[in-house]
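Apart from one protein chain that is not included, each protein chain of the complex appears where it belongs.
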């Protein structure tokens, strides 16, 4: 069992007829994911990358038993797309869309939660479990099946880190990109228990960044409950306060959210902290339990 | 075990300092209920009927471990009082208050439900389990412990029926007054499973009235799942369409909600239908399983 | 229920930006010419009686006019109508639009599901009860997050419209939802909703504000609704009072008990004329007030059925005796009482000493009051 997805995951792509939706539907299929349906209002009946498109999520679920969705719908309509997925019974949605207003996200998160549904993202690369499935946009080529879990708030930085782990001759169990927004559906403290319980993960790489207290919360959780080795990196040590550094969530506000605060919290609970991203693969190799398959 | 409440139920009275709140706090105590706290904003520190009063529900729960509330707060403030109870961890609230706007009740119901909380009412007499506890305003004198369950949309009519059962030498397990509003927290279909599962109930008296389709829904449930005998009565056979008959929910609207529709649905699933309320005790005596203790 | 006449419903629609025909309310033919001009209503125009009952079209309460003089004449004629028992006090004059299609849309409450319910049909302009179920689309709405985009799309699809008309419907639905919630409505209905060119326009407006939420909407305090004058007074006094077709007044405590009493009465040949639910009151003054109101309805006889649970029988009896003392001779009625429960003996004693018949069996009491009413009829 990988984390959140496996070979049986049946993926619906919301917004499949757009450029991004089409490209990544193809990539997910190439990675081995079961992409069973697409949904775009008014485009029902078409096929995209060999995948049937439906007018509504309800119809897509009814006809294909899709049980996870990947959302590429533009920000002004993303809330609606997600609520439609929840009401149609989808319980896992990866939201790739960037620039969703956080007030919308509050509604999405709390409504979804009341129905037992989980969001990964928004503004995130999604989930990939090499050899099994992928819901999202993480490049296929960086992966190799293995026993390292990766959980991150970044996109491209994560790809480079995952690629570095591969180049070191190691592989990944599941890589989870949580997204760079101030309000995310799944945060480190939500994700870590999944890795703790996953028998295929022996070590977790945690990639944080400035803004908020997700890393501090993670450190508290790690100190109390997490038994596997953690390699951690936090981007933004040199960022000035009050500026949004590319991600809506990457901002030091009123003295809160500095890299130093996060790093010292993580160090205090025994995480192996990398100063530079290129040190991560070495740390992984050093602390990965020796019993791990390569 | 009775239905919903028992000897361990710790009752908080919201609005205890008002006339109704005070009177019924006293009556509940006289019935044997553990009334452990009252709450009225700004009146914290007082005592009413020997019960300590708190400014907030949160404080009342923290200090007294109250686990059910009985709400007498006036309609414009009832929504707030209920939400406060839910947020303080109360999972059972009897709302006696009449005239709560149904839009408020929609919020209360769905918010409460998302937290796993249950409402009895509003505009209802509440719950009484003779010999055990009472949350609400049903008169103490009509009861006698026994094996007849009563579930009803009416108030006084129920008292008279319960009293009739007592005068027949029989007694009640639990009496549940659901309230006369169009939106109630607990309807017949929500209540019947509780009586089905209650080993102390051998027969259920169902007292309906015109308006809505709660009795038709109940009939469907009874036909499929209910194994105990049901004696049913529906008030309002002679009521004209389009008029609210005292209860906000008692209205035949656009052809829906007639007594005939309800009575024929109940008859069709084998309920023993009383034409007049005074026939109910006889029917109960006739159909109560012989093994029942008196 | 606070049922709003079409023109008041449309005032709300205007406030929320729902597209409407140009129109104005007048209360006399003399206002017609000015209204046409000030509201910019072109000819031909439509003149509609502002009454709460339905079926105005067939009932002669809607007319068309091609000239100002015709409009004045139509207004005069309609203001002279008594439509299904209701005097016409206002007339709404509106432009006559070129209608491509008539649709139906409404928001109401699904009591069983405890959710707002949207209904849409491509077959508007007729009573929705007569439309085949297969031609009606129903969408249940979660109060949180409210009527969302994909639900609106399903409703739009029910109309089979596309392009700008679909956009216009989608926009309209969002506005109706806001009205439903913010105005505490129990019904918001547009029938017909007309397709006019590339947009939809609300030709009619049916809005009912929930009675229990009236305290949040003092602006509707003057709405008379379709209550009788006595029902109106009862409402002000917060007494549940409904006038019916028969001649026997029924007073009981509790809505269920009062209804049940009516049922028994009807079964034994009585004709209920007034439903009066005393509620949980314990206050003799309130009882007196209720009886005086009952007297004004001039029943042939009155049946009082009280079960004293929370209420005490003796205080009800005291209130009743006081009321009978105050009732003018012209409004006197024979009275049969049945009071049981709390302080029953004291109550019965009070009644008997005032010469009021008091029985304890329901069937017997009902038969007595039917006889009393018949004897007087």
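Things worth noting here:
Letters are used for the chains, namely A, B and C, taken in the order the chains are written, and counting of residues starts over at 1 for each.
Just so we're on the same page, a contact is a pair of C-beta atoms (placed from the backbone, for glycine too) under 8 Å apart; a residue touches a chain by one contact, two chains touch by 3 or more.
Nothing here was measured: the structure is a model prediction, and the numbers come from that model.
Among A:82, A:159, A:195 or A:226, the one in contact with the hidden chain is A:159. The missing chain, though absent from the display, is touched by one residue of A:46, A:213 or A:258; that residue is A:213. In the complete complex, the hidden chain is touched by one of A:5, A:33 or A:137, namely A:137. Seen from chain A, the chain kept out of the figure touches residues 75-76, 99-107, 109-111, 137-139, 141-142, 152-160, 163, 180, 182-183, 187, 207, 209-214, 217, 233, 235-240, 243-250, 254-255, 259, 275-278.
Interface residues of chain B with the unshown chain, by the touch rule above, are 41, 56-57, 77, 79-81, 83-84, 87, 107, 111.
Going forward, only the chains that are shown with their structure count from here on.
Rounded to whole angstrom units, the spacing between the C-alpha centres of chain B and chain C is 28.
The mean-CA centres of chain A and chain C are about 55 angstrom from one another, to the nearest whole unit. Centres computed as Cα averages put chain A at a distance of 47 Å from chain B. Each of the following residues of chain C touches two or more other chains: 142, 144.
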